[in-house]
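Handing you a structure now.
Every protein chain but one is kept in place in this view of the complex.
On to subunit A.
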Amino acid sequence: MSKMHIKLTVNGKPVELLAEPRELLIHVLREELSITGPHIGCETTHCGACTIDMDGRSIKSCTVFAAQANGANVTTIEGLGTPDGLHVLQTMFKEHHGLQCGFCTPGMITRAYRLLQENPDPTEEEVRFGMSGNLCRCTGYQNIVKAILAAAAELNAVKEAAQ
């Protein structure tokens, strides 16, 4: 199968690669770029374990072709923070025990990152509805919501202090 030349930016780094038209973005990220934070859960856009941020939107990368990401700016969990410099959402997921098995966590945090861009000061209910495309089967949802609200509060406090 002929391959397509694709250029995109992943976690701030320009990437050029050849991909078949049938290749899904999640497979390119995981198998070719070794970016394995986004996981494959359902393959039908329902669970959100593969959530990435693409051009300012939350995208479920299991149902997007790599070709559709040509020219895109992609951020995954790996681009949100590093072990030495955690994103505040990562810190809050840790501190509020917003994870158990951790399989949904990268997608969950990446979606929460975009949610807080869309709505920097969400109510609890807005978090619950805004996160409903990301499933968790083991932690339940209470601590995930707490972590996101705590991160929002922290980010807003930092913003206020800066003003």
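Some notes on this structure:
FYI, a contact is a pair of C-beta atoms (placed from the backbone, for glycine too) under 8 Å apart; a residue touches a chain by one contact, two chains touch by 3 or more; residues count from 1.
What we mean here is this: contacts and distances are computed from a predicted model.
Within the choices "Signal recognition particle protein", "Xanthine dehydrogenase family protein molybdopterin-binding subunit", "Cytochrome c oxidase subunit IV" or "Beta sliding clamp", the name that UniProt assigns to the complex's undisplayed chain is "Xanthine dehydrogenase family protein molybdopterin-binding subunit". Considering the complete assembly, subunit A touches the hidden chain via residues 1, 20, 22-23, 27, 30-31, 34, 36-44, 46-47, 49, 76-78, 81-83, 86, 90-91, 93-95, 97, 99-106, 109, 125, 127-129, 131-145.
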